[in-house]
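Yeah, one chain of the complex is gone here, protein chain that is, but the others are all in their spots.
Presenting subunit A:
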């Protein structure tokens, strides 16, 4: 009985050992699609900067305009929203920033409120800046410019 168990254990150990060796051999032969070896850690991603002062066209009518400036240094939380310090009237005039449209004041029932409504409070949910990076995959999106009443 004991010898049998020993034999099985030996066989298992051998099988495991071969398995590990075998896979090691395979790993070194695997061709990686990335520029780095499959067994090596990935190269750190390139650093892209946010485009400052570039006007971005809208790709479709309902699109929230893209932000032509950096956004990460502006605090948005329960206490304050620094975007509003430039984009809400009356600041928008002195800061020469586009005033947020009245749609930002409608609550979910379509009733106009006096302060920016909760559903539009977190600006970066809809408005994002653009980095100067080439898309990794070709983008086949077609702008909906044909969908207008100007036939």
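By our rule, a contact is a pair of C-beta atoms (placed from the backbone, for glycine too) under 8 Å apart; a residue touches a chain by one contact, two chains touch by 3 or more; residues count from 1.
One rule holds for everything that comes next: contacts and distances are computed from a predicted model.
J.: I notice the complex is incomplete. Of the names "ABC transporter ATP-binding protein", "Cytochrome c-type protein", "1,2-phenylacetyl-CoA epoxidase, subunit A" or "Oxidoreductase", which is the UniProt protein name for the chain that's not shown?
T.: Per the UniProt record, that chain is "Cytochrome c-type protein".
J.: Out of A:4, A:34 or A:73, which residue would touch the omitted chain in the full complex?
T.: In the full complex, the listed residue that touches the missing chain is A:73.
J.: Name every residue on subunit A in touch with the hidden partner chain.
T.: Subunit A touches the chain not shown through residues 52-53, 69, 73, 75, 77-80, 82, 84-85, 95-97.
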